[in-house]
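Attaching a single structure in structure tokens format; questions to follow.
Only a single protein chain was left out; the remaining protein chains are all shown in position.
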């Protein structure tokens, strides 16, 4: 198995002078599980935005599944994204579509038939206890319910790579553990999983590789749950 | 000092059959500090929405500063809200206004002069380390930065009542403690503070009254931090 | 003091809204401008239509030929009756046999007249009846034609001539143009109000989240409305000036095209002094009413 993600000396500076990532290097094998942690503003979400080609690095190279994101044609970005299941920190649900429709978009984009879409979405909703909310709209959901919809949407098409940005921030401890277990189960099935979080308590429940960021620099790396 | 908040047998049922609160009763003295906790969907945010008169209870009475919210005239709702500093779970920042302007609205609504607004906003931004972001727009901020803007906006006008819905969900542990300390300091100055959260670790750092909800019912009450 | 602070705030906010959403601002101003120009032009056309048809058909007049024995007092009596019966009659003038002969002589080819005894040219006294185009409508015109046609049965009246053959056609054209013009004007005015209203509503819809948040931090509905009113008013002023500018430009351009003294005798003064005030008033009215309507409906379903 080769490298899934390679960051080499990646710098991301925003107009206005903020340096979100400062010559950051790390890599991730295919099928690996990685925690990225660090204080607010450290650059965790920036890593995810760069991997989705939502932004281009100011400097340095990013390889994703051996493809350099810098030399990616604009028109192939959608196809890249179809292989990535992303849980956004702010959920990014479509307010004007129901829970069911929100989860379905991932599959509709792939051109699946309505029948397939229906059965797979139903399964995903079931998995996160959202079945009775299928016809609700996101503004009618509690924070934790919204987050679970976002998670269901990210993994409903079984992507080979999952990027999870603070996936348990709005969940109570029980649900948080359930969601993390789900992600680890996917990891065991060979999915590459990157989780950005600052929930130290949660990380310590699992023994996984963990990168510590601060102000865009890598300031540490360890295996979490060492004390437990 | 009298009661600031009284819920007596409050039921909130949403169209579609979901019962968010089920005959809930509790009260809070003026100047008290209260944690409300419980799993996702328990009804924590619903309590806050009811207190802001964003919704009316299906049944039961709510007294806020000795005024019954049921018999409140529509036209006095804004004046009620001016006395409540609310930190929303989803931040509710205005995307098209800068950080400075977002914090300023609370004061502008009160009719303060630009000079007063400027100095008080600057102070609030300073307090949460947001000064260098004053001219940024919310979509350009990290999750934790957005949350701090939401907190600054809620307390910039020194309200007698603060409702905080998951105020530390997007903050790293250090910042979370800082924010909680801030809220407790306000509490010591006589402000009534209600914090809805499921961050057990955080609650345990403080010895405060704590109500446990589940599916809209009060299932327990204790003083947090008992074990610490 | 607080009132001053608030007013200043509303002005700043209204201006800020405009610069924050340049697209929305442009849509609003252009909607208003186009409406003002169209309604202005159609109003002018309607106003001019009478003059034009009048000029073209040589005025709407009837000639009532009288029996030779009818005397001036009897004719005056008939005039009074006509005027009393028909408020649309602007003027009635009595012409003697002599005058009629003179008129007829002028109509004949000069070569012919030279060889002619004047007494040979037939003539008779007549009444010239001039109608007021502005007062006539379709129905009255029909009744009038019928009434006057029946006049020749009255004693002393010899024949009634309807000026030129074209009076009927002219009148039907005028009436048709008027109906069409009023209809189009109505559609445009309604469309303008509708567009301003819906653009405002789309804009408010786009600001829905912002408005919700303002309400949650304690803004009163009027606090939210004021900047929008000011915004609508500013857009109205801009649209008023812009449409005035466009018409002014067109006037200059049209003038050089149309003003060939030989062909164009119709005065085309689109911009009498004081017109800019009308454009401004129209713009402000539309802008304000539009934004007000757009908001009223909207704020109701927000809490």
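Order as written gives the chain letters A, B and C; numbering starts at 1 within each chain.
Basically, a residue touches a chain if its C-beta (ideal position, glycine included) is under 8 Å from a C-beta of that chain, and two chains touch if they have at least 3 such contacts.
Quick caveat, the model's predicted, so the values are computed rather than measured.
**Q** Checking the contacts here: which visible chains does the omitted one touch?
**A** A, C
**Q** I'm checking contacts with the chain that's been left out. Which of C:18, C:37, C:239 or C:293 qualifies?
**A** Here the residue in touch with the unshown chain is C:37.
**Q** Sort through A:40, A:106, A:170 or A:224 and give me the one touching the missing partner chain.
**A** Candidates A:40, A:106, A:170 or A:224; residue touching the omitted chain: A:106.
**Q** Who touches the missing chain here, A:8, A:58, A:96 or A:123?
**A** A:96
**Q** I need the residue numbers on subunit C that touch the omitted chain, in ascending order.
**A** Residues 23-24, 26-27, 30-31, 34, 37-38, 41-42, 45, 52, 55-58, 104, 108-109, 111-112, 115, 120-122, 138, 141-142, 145, 166, 168-173, 175-176, 179-180, 183-184, 187-188, 191, 194-195, 198-199, 201-203, 205-206, 250, 254, 257-258, 260, 262-266, 268 of subunit C touch the chain absent from view.
**Q** Contacts of subunit A with the missing chain: which residues?
**A** 52-55, 75, 77-82, 86, 88, 92-97, 105-106, 108-114, 153
Note that in this section only the chains that are shown with their structure count from here on.
**Q** Name, by label, each chain that touches both members of the pair subunit A and subunit B.
**A** Expected: no chain.
**Q** Could you tell me which chain lies farthest from subunit A when each chain's centre is the average position of its Cα atoms?
**A** C
**Q** Average the C-alpha coordinates of each chain, average all protein C-alpha coordinates together, and give the chain whose average is closest to the overall one.
**A** B
**Q** Using mean C-alpha positions as chain centres, tell me how far subunit A is from subunit B in Å, no decimals.
**A** 29
**Q** Just the number, please: Cα centre separation of subunit A and subunit C in whole Å.
**A** 66
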